[in-house]
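Just below is one structure, and these are the notes that go with it.
Not every chain is included here, but those present sit where they belong.
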Amino acid sequence: MSHNSFGHLFRVTSWGESHGPAIGGVVDGCPPGLQLSEADIQPALDRRRPGQSKYVTQRQEPDQVRILSGVFEGLTTGTPIAFVIDNQDQRSRDYGDIAQTFRPGHADLAYHLKYGVRDYRGGGRSSARETAIRVAAGAIAARVLGGGVRVRGALVQMGADRIDRAAFDWAEVERNPFFCPDPAAVLRWEEMLSAARKAGSSLGAVIEVVAEGVPAGLGAPLYAKLDAEIAGALMGINAVKAVEIGDGFASAALTGEENADQMRMRADGTVEFLSNHAGGILGGISTGQPVVARFVVKPTSSILTPRQSVNRQGEDADVLTRGRHDPCVGLRAVPVGEAMLSCVLADHLLRHRAQNPDAPTVARLPRN
Amino acid sequence: MSHNSFGHLFRVTSWGESHGPAIGGVVDGCPPGLQLSEADIQPALDRRRPGQSKYVTQRQEPDQVRILSGVFEGLTTGTPIAFVIDNQDQRSRDYGDIAQTFRPGHADLAYHLKYGVRDYRGGGRSSARETAIRVAAGAIAARVLGGGVRVRGALVQMGADRIDRAAFDWAEVERNPFFCPDPAAVLRWEEMLSAARKAGSSLGAVIEVVAEGVPAGLGAPLYAKLDAEIAGALMGINAVKAVEIGDGFASAALTGEENADQMRMRADGTVEFLSNHAGGILGGISTGQPVVARFVVKPTSSILTPRQSVNRQGEDADVLTRGRHDPCVGLRAVPVGEAMLSCVLADHLLRHRAQNPDAPTVARLPRN
C-alpha cells in the first residue's frame, strides 16, 4: 500500500510538514556494504535548496541532513536508513490567511474536503519542501545504481520558450541558476523571470531527465513497466501536470517507419540503435539505451496577483499570496526529477536482480 | 509488489499470452453485494474487440468473457472475481519470423535480454490483446463507482491532426469507428488511415478520458496522489508514450494567473470552479471537478515497410511485419483508457472510504 511511500524493494517513506519541527524519510531495502554518509546526500540537497539565487524563494533553509540509522562505520547495513532535516525558517506570520481561505491552484481546498483537519502553515504536507526528502533518497539510490549509471536533468523550456536542442550542453547546466543547457536561453530566461516576478506572476517549465548506462532488462511487462513507474514518480512531484518518455507527445505525429528505432550489430557483438524515439524503454523494459523522460511543471500557484476564491465559512474571498515564493518552481524541480528517476531505477535494478540474476545487462547477442 | 497487478484495495491481476489457451484476470477487493454478470462486462469488451471496422485488425476474436468466481446468484460476494477469455484465432503461422528477429519498436529484444525465454507468438505477453483484461476489470470498477460517476473517452488527435475542440460532441463518439467527437475530423481521418494502411505505414494518436461525478477527496498527498496513479496506469497501456492531466503540457506556457482555477460560492453552498486547468486534481486529491487526462499512443510498430534490425544470432536482419495489424492502435486504446481510469478511481474510492468514512464527497462548505 502506498500512502506516503514509493518503490518496492528500494522503498522510500516520507513524512513531515513544511512548518513542523522537521521533515524526514526512511529508505528501506538498501543493499548492505555501500559507502554512505551525510556527505553523499548534502550536495544533492544543496542543489535544490532555496535562497541560492534571486530567481528562487529567498527562504533560508540550511537543509542539513542527518542520518539516524542504517549506516555503521561508513557502510550501509541493509537495515532502514532514516534521515531527518530540521525545519528552521518557519515564518508562520507570512501564511496566516491561508488558514481560512483556499488558494487557487493549491491543495488547500482538496485537503480540507478530504481530511477536515489540515496543517495550513506553509502548505503543510503539500509544501514543495517535502521534495527535499526525495532528493535525499535519490542520492542513496545513486549509490545503489553505482558509478556506471549517470542521471542528469536540465530545464528545457521556461514558459513557452524552448531551448535550442542543437545547443544542448550538459556542462552549461551547472553554470547558470536555471539548470539550462543552452547559454542563449539563459539570457532570455533571466529577463522573463525578472519580468514575471515584478508582475507578481509566475511561469511554468519543462524538465528533461536522462539516465545513461542503465542496464538492459529493468522493468516488467505489465503494470510494473519501467515507463509506467517513471511516469507515476514524476507526475507525483508537486505541480507536475504531464510526463513523457522518449519522443512522448511528438510521437503521435510520427509514422510507424519514423518511430521505429532501427538496429544494427556492432563489431563487438552489441546492438546499436540508430535512434532513440522510445526513450530507452520497449514493452516496459529498458533496452540499454539512455532512458529519457520529460515532465511539465505548472506555473507557481503562489502569486502576488489577487485571484477569486472562497473561504472555510463558504464565502467568496479573494486571495493573493504574499511571502517568498519561486516565480518558477520548475527550476528547483530539476534535482527532484533526477532523484525520482534514480529511485525508480534503483528499485527496478533490485527487482530485476531478484528474478533474473543471470540476465545480461547490456544488449549483447551471440555471434558466430 | 506489482508485477502484473495494479491497484491496492481494488486490485487487478492479469495473466495470459496472445497465443496461449486463454487470457484472464482476477479482481480482488471488490465490495460485496454489487450486481454483476458477464452481461456487464461483455459490452465493454465488444467496444475494444478487433475486426469491427476496416480500420482495425481483421483478427476475429469473439472475446467472450466468463466469470469463474466471486459472484453468486448475480451478486458479488467480496471474494476474488476471476474471469477468463479464451483465445481462439491463433494463426501462429503469421508470426514465424518473430522467433528469430527482433521487431523495432516492439518488446521483442527487451524481453529476450531480460528473460532469455519468451513466447514470441503474436507478441506473447506484450501483445495488446492483454488490454482486454483491463477493459473487463474496468467494467467491474464501474460497478464499484456506481451510477454517479461517468467515465468516457475519445480520440482527439490522429497523427498530427487534432479535432476542433469547439465541435466536441460526446454523442458523435459512438457513431464512428474512431471514437472521434468531431464529425469533420472523422472524414479526414478516414482518408488518413486508408492512406497509411495502403502505404504499409501507421499513425499515432491522442486519447482523452474524462470522469464526471468523481467525489472530492480521492487521492493522497504524496506518492499515492491520484494524478500520479492515473499517470502510471495510462502510461502502462501498450504503446503509450506520454500522459497529461488537465492542461498538461500546455500549462508550461500559462502564467500563474491564467493557470489558477478561481472559485466562487454557488447559492447552494457548493464551490464553483471558474475553469478546470487542473483537470480536477489539486495536490494529488480530487476536487469534485471532472477528472481530465490525455495520453499519447505511438504509431503501430507492426508495419509492412521493412526496417533494419538484428536477430537472436547477433546478425543484421531486416524485418517487416506481415499479418493483420491496426494501422492506428490508438483507436482501440480508447476503451482501455476509460477502463484504467475507472480502475484507479475505484481503488481510490475504497482507499478514501477506509481512512475518511465521513468526509464530504462534494465541495460543499458551511454557510451562515
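Residue numbering begins at 1 within each chain, and the chains themselves are lettered A and B in the order written.
Note that contacts are C-beta pairs under 8 Å (C-beta built on N, C-alpha and C of every residue); 3 or more make two chains touch, one makes a residue touch a chain.
Keep in mind that this is a model prediction, so the values were computed, not measured.
Count of copies in the whole complex in this file: 4, from one repeated sequence with 2 chains shown in place.
In this text, only the chains that are shown with their structure count from here on.
Mean C-alpha position of chain A lies 25 Å from that of chain B. Taken together, the chain B residues at the contact with chain A in this complex read 1-6, 8, 14, 102, 104-111, 113-116, 125-126, 130, 157, 159-160, 196, 201-206, 216-217, 219-225, 227-236, 240-249, 251-265, 269, 271, 274, 277-279, 281-288, 296-303, 305, 307-316, 330, 352, 356, 359-360, 363-368.
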